[in-house]
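Quick one: structure below, then a few questions.
Omission of a single protein chain aside, the complex is shown with its protein chains in their original locations.
A and B label the chains in the order they appear, each numbered from 1.
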Amino acid sequence: MTQSQVLTLHPDRFLGANENIVSIARRLFAETEQLPIISPHGHTNPSWFAENKPFDNASELLLTPDHYIFRMLYSQGISLQQLGMQGTDKSAIADPKSAWCAFAKHYHLFLGTPSRIWLDHVFSTVFGLKEILNEHSAALYYEHINAALQSPKFLPRSLLDRFQIETIATTEGALDSLASHQLLNADGLGKQVITTFRPDDVVDASREDFSGNLEKLAEITGEDTTSWQGYLSALRQRRHFFAQLGATATDHGHPSAQTADLDSGQCQLLLDKCKQGIASAEEQELFRAQMLTQMAAMSIEDGLVMQLHPGSFRNHNASLFSTFGRDKGADIPLAIEYVRALKPLMDKYGNEPNFTLILFTLDESTYARELAPLAGHYPCLKLGPAWWFHDSPEGMLRYRQQTTETAGFYNTVGFNDDTRALLSIPARHDLARRIDAQFLAGWVAQHRLQEDQALDIAKDLAYRLPKQAYKLDTN
Amino acid sequence: MTQSQVLTLHPDRFLGANENIVSIARRLFAETEQLPIISPHGHTNPSWFAENKPFDNASELLLTPDHYIFRMLYSQGISLQQLGMQGTDKSAIADPKSAWCAFAKHYHLFLGTPSRIWLDHVFSTVFGLKEILNEHSAALYYEHINAALQSPKFLPRSLLDRFQIETIATTEGALDSLASHQLLNADGLGKQVITTFRPDDVVDASREDFSGNLEKLAEITGEDTTSWQGYLSALRQRRHFFAQLGATATDHGHPSAQTADLDSGQCQLLLDKCKQGIASAEEQELFRAQMLTQMAAMSIEDGLVMQLHPGSFRNHNASLFSTFGRDKGADIPLAIEYVRALKPLMDKYGNEPNFTLILFTLDESTYARELAPLAGHYPCLKLGPAWWFHDSPEGMLRYRQQTTETAGFYNTVGFNDDTRALLSIPARHDLARRIDAQFLAGWVAQHRLQEDQALDIAKDLAYRLPKQAYKLDTN
Partner (left out) sequence: MTQSQVLTLHPDRFLGANENIVSIARRLFAETEQLPIISPHGHTNPSWFAENKPFDNASELLLTPDHYIFRMLYSQGISLQQLGMQGTDKSAIADPKSAWCAFAKHYHLFLGTPSRIWLDHVFSTVFGLKEILNEHSAALYYEHINAALQSPKFLPRSLLDRFQIETIATTEGALDSLASHQLLNADGLGKQVITTFRPDDVVDASREDFSGNLEKLAEITGEDTTSWQGYLSALRQRRHFFAQLGATATDHGHPSAQTADLDSGQCQLLLDKCKQGIASAEEQELFRAQMLTQMAAMSIEDGLVMQLHPGSFRNHNASLFSTFGRDKGADIPLAIEYVRALKPLMDKYGNEPNFTLILFTLDESTYARELAPLAGHYPCLKLGPAWWFHDSPEGMLRYRQQTTETAGFYNTVGFNDDTRALLSIPARHDLARRIDAQFLAGWVAQHRLQEDQALDIAKDLAYRLPKQAYKLDTN
């Protein structure tokens, strides 16, 4: 094997590009590397842990569910059918092994991307592979991974323990029965695997299933969801149900950060129009805006931490969406505004002591301009970590460089892996801890922090802050 | 004392993170470190220098006037009352010593912020303190600082000399009597402490006191400020008065950078509506826009350098504003546009040889996109330094990285401290000079500048450019 065909993870990777910084970063990382993983925001499937069955094969585990991976292949002309994904057009698709080989053949496309970093970490540390993935090693990989997946140590619950995952949160819609979480609870895993309340399906009237969802919400709760007060009571009830099954947080994925503060008469009129499917795009936006304020009010009552993930243009590729549906790698960030958008909510609840709103962004120009000044002032606001496209080495460095000087470290909440790719969770936390070590070491090297201060911060970012911000310390 | 409890300022701090750069930066900084301070834009209180009385105590000197500090404490749930600040609600407040202790206990929140850098510099170099501030050293700090403040070498005029401040500009509203500056003039300090003409109070019709201010302006000047020509004459008169007391510049704090070029009939109509309080928000904006163009016209007549500080959403926290008033750490930057906004003013005066307009921004995305290209073309335009939230190590580096390649160094104006915190002025200039040394050293290290070129630039940025841009060399 020539050098580039050997798969190795250098112990100093991502700790810096000069020895002065690396030597400090190495000491910092040594103290955070082994800390348990807190994963307070993610999208793994709770049935994996509830049922604890083996995963099928390499492609269905690592390739087809991961839009980071197939979007890149698609951008270079590889069809989703070649990757084994079935669309509504029923055209022929590759079998899982052929799909895996197509991926392997184009693995060089991922050089420089975080997907490559995570995958190499998975291949090396989880599966013990020694060669780089390419068209020559594709078959070996496929067989090796499939074989491993049948062994007990690759069962989902075993992986949780092997990965030292102290707490992992999944995300469920408001109508979810939480059956898996009930099973987990019964098995004594209710603190290790918790849910998160994500009510977009009953709040976003631009969805085609909105009206039906309100009817289901009425059935589940026994409330009249056509009345504003009944609708709110139903939501309150669902939040309570989620909290009983471990939820400490809610999550809201909105096109914008717009909030509103309307009177209940206006709210009833909006709800009526939304329910009847006659609301304009502006009215749907206003309804979502109002609902963020209502969710804040309920958070103050029930203590659930609120998360806002705005600013993605979902399903931008119309023909791909019509054939393959949602989450196919065609969600594109938009420029976003927080200062005016959040004012109605801040005017109402910005100074409430028992309220936490964690803000995320896909528009990095808001880090230093809007988000750090907002979080550096309002007691309720905290900054979520670098999100999605920006959850990468350069992206995480920019996040720290652009938020820390105004917001400090203590208005941030540590790392979120935000993933449905279970196997990549240790890789992602490993990378985040390395990048924080590099960043802090750079400041120690220029005498901006003392090393013991940096060490405290590193441990806080890796472990203490996420527990605290998501109220997992009192869990 | 363990390491983290010793307060030390490393001689190489902020000069770089590898020895290659630090060794060059050290040589550059050695040549700028001792240069006198030019402070052409700031907000110290001129009565301090006019009256030359001792400051009261640590809290009232360092804590309660500094919105950088109390906003961070507030963001972590510490109330302004706990910091000794009295609101209109008349609730009980902490005494100055308790306030100081609350601050000290949370001093770790400032790790990574420029406030921490400036404060540690003040504690160490101005007060000679040897321990880091924390809850244990809080009382020692409080007593030590208070005692020091009573000694003659801590009188405001002594500090000016001790800090080697060659010129400092304060900022006064258009209606100010400049009594302090008259006293300073009489005492022979009229060149060391100068004023700046800031007419927002008589130009911004969104202020509740605008109409009353126009009446006061009429009284002071004997002009009819209800007539457009009388209003302009009154402003011209006040500019002359300020210039006689040392002003070489005007300053304009507007929500946007919008300018306009209306005919005098339109101007009279707008003035009428603004005066009567019936102008819409758009009309108020148009009036401010027109007034920027008028101020430019007067600058061409009287030679005062014009400064524009746009893009802050002031007093974003409504309840804090109603209880505690302005400047309570809730000013949040907005995305801003310069290219279209400045066109009317540039069309009229952009090529005038006797005109300087210094632009500032809180939206860093405009550095490379709009500001550097504008300043790299228009003879009248110069770029002010990294402002407010961005006056920090990473912020100043981004400013140089993003403006220099298009605007060069010589379309910038050196450093502004922009502070009301007198004691921090040397700390701020020290930091700015270190960061410029680091930046220039990085370019020398990659053979982009020769070291003697970098040295000339370093000295220009620290001393010659601010004198020249603000016309202090002909002062």
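Rule of thumb we're sticking to: a residue touches a chain if its C-beta (ideal position, glycine included) is under 8 Å from a C-beta of that chain, and two chains touch if they have at least 3 such contacts.
Owing to the predicted nature of the structure, the values given are computational and were not obtained by experimental measurement.
Colleague: Of the residues listed, A:Leu15, A:Ala341 or A:Leu449, which one is in contact with the missing chain?
Modeller: A:Leu15
Colleague: Please pick, from A:Leu109, A:Ala148, A:Leu262 or A:Ala297, the residue that touches the omitted chain in the full complex.
Modeller: The one listed residue touching the chain not shown is A:Leu109.
Colleague: Would you write out the residues of chain A that touch the absent chain, in ascending order?
Modeller: Within chain A, the residues that touch the unshown chain are 2-4, 10, 12-19, 71-72, 74-77, 108-114, 117, 313, 316-320, 329-335, 362-365, 389-390, 392-395, 398, 438.
Colleague: Mind pulling the chain B residues that touch the left-out chain?
Modeller: 18, 20-21, 335, 337, 339-340, 343, 346-347, 350-351, 353, 365, 368-370, 372-379, 381, 401-402, 404-411, 442-443, 445-453, 457
Here is the rule we go by: only the chains that are shown with their structure count from here on.
Colleague: How big is the gap, in whole Å, between where the Cα atoms of chain A centre and where those of chain B centre?
Modeller: 40
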